[in-house]
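Got a structure for you, questions after.
Removed: one protein chain of the complex. Kept in place: all other protein chains.
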Amino acid sequence: MTDFGQRDGYVGVMKGVVLGITPHAQLVDITHEIEPQKVAAGAWILATSYRYFPRGTTFVCVVDPGVGSVRYPIAMYAGEWFFVGPDNGLFSYVFTEQPLHEVVILSKPAYRLEQMSTTFHGRDIFAPGAAHIARGLPLAALGPSIDPLQLQRLDLKFPMRQGERIDGYIVYIDYYGNLITNIPLSMVPALFSSPEVQLTVCGSVITERRRFFAEGEEGSPFIYSDSSGYVSVAVHSGNAARTLHVGSGEPVRLVVKS
Amino acid sequence: MTDFGQRDGYVGVMKGVVLGITPHAQLVDITHEIEPQKVAAGAWILATSYRYFPRGTTFVCVVDPGVGSVRYPIAMYAGEWFFVGPDNGLFSYVFTEQPLHEVVILSKPAYRLEQMSTTFHGRDIFAPGAAHIARGLPLAALGPSIDPLQLQRLDLKFPMRQGERIDGYIVYIDYYGNLITNIPLSMVPALFSSPEVQLTVCGSVITERRRFFAEGEEGSPFIYSDSSGYVSVAVHSGNAARTLHVGSGEPVRLVVKS
Partner (left out) sequence: MTDFGQRDGYVGVMKGVVLGITPHAQLVDITHEIEPQKVAAGAWILATSYRYFPRGTTFVCVVDPGVGSVRYPIAMYAGEWFFVGPDNGLFSYVFTEQPLHEVVILSKPAYRLEQMSTTFHGRDIFAPGAAHIARGLPLAALGPSIDPLQLQRLDLKFPMRQGERIDGYIVYIDYYGNLITNIPLSMVPALFSSPEVQLTVCGSVITERRRFFAEGEEGSPFIYSDSSGYVSVAVHSGNAARTLHVGSGEPVRLVVKS
């Protein structure tokens, strides 16, 4: 997963480096279209994805505005998976959700490319580090441990409940323009059974609820549960972000009447 | 093949699910940029692609505006390939072109993800179903058969001939802006040998014919045979759809003088 886009060959080069170290790796792209340098968007996409990959998968994650500067390049074993990337908050949800067994700094020159750049650590540090992990090298061989408490974490704002009201925000806008909030369905089990629900975002109040996209009439916004289990807003055969003029980060208020 | 785009990690997640079931699968993307929810465009791209894949390939195809609603999730063995996806017409060309050996409804919970969403059957039903097929599970294990006559089919409009005249339509506009018609070259074997040819679309009459793109002068539209064997229109070093203001679905009249 990167914010490199797919135009310039950067991702292909990282895969070439991996295959030079571990030729039989299964390589899967999560996405390379994280909005450039938006660590929070990358952290979210990773959070919605990693659980679906087999135990022992190594995730190489590069959204790295601080490349070449003081931030550490790290590798970790968390839950059942390995993660490799910059220590800049990209793994914040993983830290929250999974036991962190081991974290190391990718400092050993033997496991980096010989010729290092200051701008492309994806190729020079993260891809070779991940490839060595994938071929079975113990994390400890890659560099010294780092205390998990020292790791960078995004200031994840969790939703706040006050009576019937929950305040959250738009955590992600997907390819279709659907608005994903940070309010998990588990926090509002009555979302679909309640007599009345109001979701307010950027001055719009949405009350319609649908269990799936094909229901109801086209063009009007509705509340649904997204595929990761978060309260979301879509417009059937339309783009909710454009229709409602909502961007990522906007506050959301959800009222579920009992 | 999906209409999920490549931004959000949805496709990567589907591959993660597949690899959890059959770790050594060869995974190939046809495209994930089918225009959102345009089943007809997806059906066409699949039709121009599947024959080039090895016998026994399993195609996972998700262009699925009715996800979660009443349409069946199906798997089939047709010709020499397996196909998995929603029963909404996406496989219409396959039905027309290949013998349909077996079709089942993907209903067995054992071959779905345990936690089902109502909006992402690509992850929850189609990817696991395809992975089980790819590892050799018989179709019959996945769910009950369905009568092929009950399957949804697009109303495919085939071209009509009347004397020297053939009426068809623009079935697809490709990345370069080339206009692909639904008129197969096999219907007009004299396309390149005839003394005069006229193709009319959206008020433009094109008479120039070229066997390949590099011929002739730049900027003028010409008729050629596309790589799947259909009469098409291109502009050398240009975009025919923009130059001629033609969209998908527009009627085309072809006159081939003898």
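Labels A and B are assigned to the chains in the order they are written; within every chain, residues are numbered from 1.
Just so we're on the same page, a residue touches a chain if its C-beta (ideal position, glycine included) is under 8 Å from a C-beta of that chain, and two chains touch if they have at least 3 such contacts.
Here the structure is a predicted model, which is why all the values come from computation and not from measurement.
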Absent-chain contact - pick from A:S117, A:S193, A:T207 or A:S220: A:S117
Which of A:P23, A:P99, A:G163 or A:G203 contacts the chain that the document leaves out: A:P23
Hidden partner chain, residues of subunit A it touches: 4-13, 15-17, 19-20, 23-24, 27, 36-37, 65-69, 117-120, 123-124
Touch residues of subunit B, complete complex, unshown partner: 1, 6, 26, 28-33, 45-46, 48-49, 52-54, 57, 174-176, 211-215, 224-227, 229, 237
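Operating definition for what follows: only the chains that are shown with their structure count from here on.
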Rounded Å distance between subunit A and subunit B, as computed from the means of their C-alpha atoms: 31
